[in-house]
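Excluded from the complex is one protein chain; the other protein chains are retained at their positions.
Chain lettering (A and B) follows the sequence in which the chains are written, and residue indices restart at 1 in each chain.
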Amino acid sequence: MPAFIVHLIHTLFPKTVLFPDILLIDLGLVVGGIGLFIFMTKTHRWGWLWREWLTTVDHKRIAVLYLIAAIVMLFRGGIDAEMIRAQLALPGTHFMPAIQYDEVFTTHGTIMIFFMGMPFIFALFNAVVPLMIGARDVAFPRINAMSYWLFACGAILFNISFIIGGSPDAGWTAYPPYTGLAFNPGPGENYYFLALIIAGIGTTMTGINFLVTTVRMRAPGMTLMRMPLFIWSAMVTSALVLFAFPPLTVALAMSLFDRLFGSSFFTLGHGGMPMMYVNLFWLFGHPEVYILVIPLFGVFSEVVATFSKKQLFGYPIMVASILAIMFLSYGTWVHHFFTMGAGPGVNVFFGLSTMLIAIPTGVKIFNWIFTMWGGRIQFTVAMLYQLAFIPTFVIGGATGVMLAAVPADYQFHNSYFVIAHFHNVIIGGTLFGLLSGLYYWWPKMFGSKLNEKQGRVAFWLFFIGFWVTFSPQYLLGLKGMTRRLYTYPAGLGWHELNVISTVGALIMGAGFVALVFNIVWTLVYGERDLTGDPWDGRTLEWSLPSPVPEYNFARVPVVHARDAWWDMKQKGQSLAQLSPEDVHDIEMPRNTPVPFLLGVAFFVVGFALTFKWWPIAGIGLAGVFAIIIFSGFDYEDHHHLKAEVVRKTEASLGRLQG
Amino acid sequence: MSSVPLAEERDQKLPVEFADEKESINITGFWTFLVTDVLIFASLFSTYAVMHKAAALGPTSVQLFKMGPVMLETLLLLTSSFTIGLGVYAMRRGQVRALMLWMVLTMLLGAGFVSSEINDFISFAHIGATWHTSAFLSAFDILVGTHGAHVTFGIFWALTLLFQLKKRGITARTARKVYTFSLYWHFLDIVWIFIFTFVYLNGKIVP
Partner (left out) sequence: MAHSETELTISEAYERDNDRALKFLKPRFHEEKFPMTQILGYIGSLILTFAAYFLVINRVLPSIALLAVILTLAVMQGALQLGVFMHVREGRGLAWQLIPLYLVFLIALGMVGMSVWIMLFKSGVS
């Protein structure tokens, strides 16, 4: 065997990726991959895959792609979580080697935030935002697809690290000097930085896209103060993405340059300043937690109004508080590193600004409760998540205010108290919100309701599992257990609480299984929803048939009130009864391979840079530029859907008069 | 002039790059992109501000910077901002040849800027002032280098626009592309002014 092949094998498959469990997964992936390939070829589905999914620019299909990715990543991140809990269940365990434990908690955090939470949110945005504002697509359909494929490329790059080359192992925050070349020579951290930079570019483009969509693409009559709250939340989230991701990109790029090109930003010698990374990272990181939760505030605002059969209480105040949260979230980042010792002035400023955020958030909680007050509440699964969210998020928020008190934070810092706090807000706020939105909008996306009975089982498993997992962790934190701890001796009083926590994690795992069963069962046996409006909804997406035709609205609606569809129903109007002369030719974006190819090119760049294969990285980069230039010269990016075709589709849905 | 009635002035047609709804949405989108780019540079400026004094064993800013080439670069970039401004002015009057001429001039001035900058970097490398030397030089190189990379990208972008203008003339779509390019170019000019002030001039102020 030539020497370079031996070298290649040693580079790609070092000892850290040759644990027996990983080899088993390798085998499973190879067998599964071959099986999938044979299946696709036998059933002649490659063309279908290419035409319908890989080259699509339709926001509804991109939403499905995001959703699939998010659920797969929820599985991966969940497995990581179960592994962490298995390792920590008993004192002195060696369930897995310490190095693998480091990798697992790193990938758990990174995947759950960047590759589960954000794509799940973008799935909901893509599925619903254009429908809610009466638009035919997002502002930039092609860029929307590019965002997806860049995200997918980043996600794949990040996920293959555990089978090829080794995973990152410096925590999801990737602080230097842990990530410095001197202490971490493997390719793992390169994977981390490149994957997040590439996915981050995609996310920034999504932010631009949805900001412009919500600002410029609203149907006639939908003024700012008539927008559904979910649209407000999409707008504010997009603005947060715009303002938060640049510092992250810069911080990651600098760390990467330190590793690849010998610069001295965050090194220990040459005057480098590791804490500047921390500063830049949290400049992104704090707005990021609001990026993760504000969309779900929007979801809850829609869900609570629909299932209480009432207009949302205090709409203007809800809008004001969401904007206040947006502003305040930029002035709080230092509370993630109070213990750095920036000085009393700095810490007091950021402690107070952090506490201030509790006020608009509290306002929102009260408004949701007042919306339910006196309403006819329907206990659907979406509403159950809403009801579970309120107490969970209040407790998570209250412990957050505890952490904002600087002297107390010096005690809490890096303990399990912090772990419990942020899981409390991220699971209680983000995950419950995402699942609420999933159950609420599933009929619109796929044309059938998720089975409610099974959904309830999944809900209770998640809800109970969550509390069993994380309430012991508050106590563990107070008893001095620190985060990212590999193992601990018996006799510290941590033993029982850790066992309880692990049991809770298993219950949540069962919840995930129930959720997937629910989804698969519904896809196979689910009852078709023919009304298009199964929940008696209030906003415009429910005025359309499910699933929604390619062009969304045959005739663009005119909005006269907040909760536009409810208003139309009250007045006896309907978008369903369309006269043939109302239908005109519709300009639609044309499918294009550009976004997918761009993702592939970026993947080549990312993978080659991870292993410092400069020529291949150069080829990939040339590919990126070639694709961008080609896209610039491509003026045939739309086509006209003939009125006749639209009429035929609408007639087949029974929505055309005469 | 005085003979033009006021009413007609109020009811001006939209300029060509705003004439089409979809194209005008792209302009809003480009402004939004510029907002993210402002923050990329703000992050780089923050890093530079923090690391300015971290010269370690390498040269400090006072020792390193030569103002001659910097003034030349500033002059070139300011002038190129002026020429692309005139280009957009010509575009709005439908003068495609004048527009292309101004764009070529802009590109040449931009190329002059980039080559002078590269020359600077080479001369720094000759005295051992690379970004490995100190955190200060790392922060300086990435800030100025990112700007230079933007300008270089802009030159190639303008080149592709020239081909499109040649083929299609001034339409709502090509006009929008030129307009967004001009926004990009002026934006780089503003960033350079801050680099000039905050990095070079500030680097010459001895405390």
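Assume contacts are C-beta pairs under 8 Å (C-beta built on N, C-alpha and C of every residue); 3 or more make two chains touch, one makes a residue touch a chain.
Only a predicted model underlies this, so the values are computations on that prediction, with no experimental measurement involved.
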Considering the complete complex, of A:584, A:612 or A:639, the missing chain is touched by A:584
The missing chain sits against chain A at residues 211, 215-216, 218, 220-224, 239, 242-243, 247, 273, 275-276, 279-280, 283, 330-331, 334, 339-346, 584, 587
Logged for chain B, residues touching the omitted partner chain are 1, 10-15, 18-22, 24, 27-28, 31-32, 35, 38-39, 41-43, 45-47, 49-50, 67, 71, 74-75, 78-79, 81-82, 84-86, 88-89, 92, 172, 182-183, 186-187, 189-190, 193-194, 196-198, 201-202, 204-207
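Criterion: only the chains that are shown with their structure count from here on.
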Separation of the C-alpha centres, chain A versus chain B, in whole Å, is 34
Contacts from chain A onto chain B in the complex sit at residues 139-140, 204, 207-209, 211-212, 215-217, 242-243, 245-247, 249-251, 253-254, 257, 261-265, 267, 269-273, 276, 279-280, 283, 629, 632-633, 635
Chain B residues touching chain A in their complex are 25-26, 28-29, 32-33, 35-37, 39-40, 42-44, 46-47, 50-51, 54-58, 131-139, 141-142, 160, 163-164, 168, 173, 177
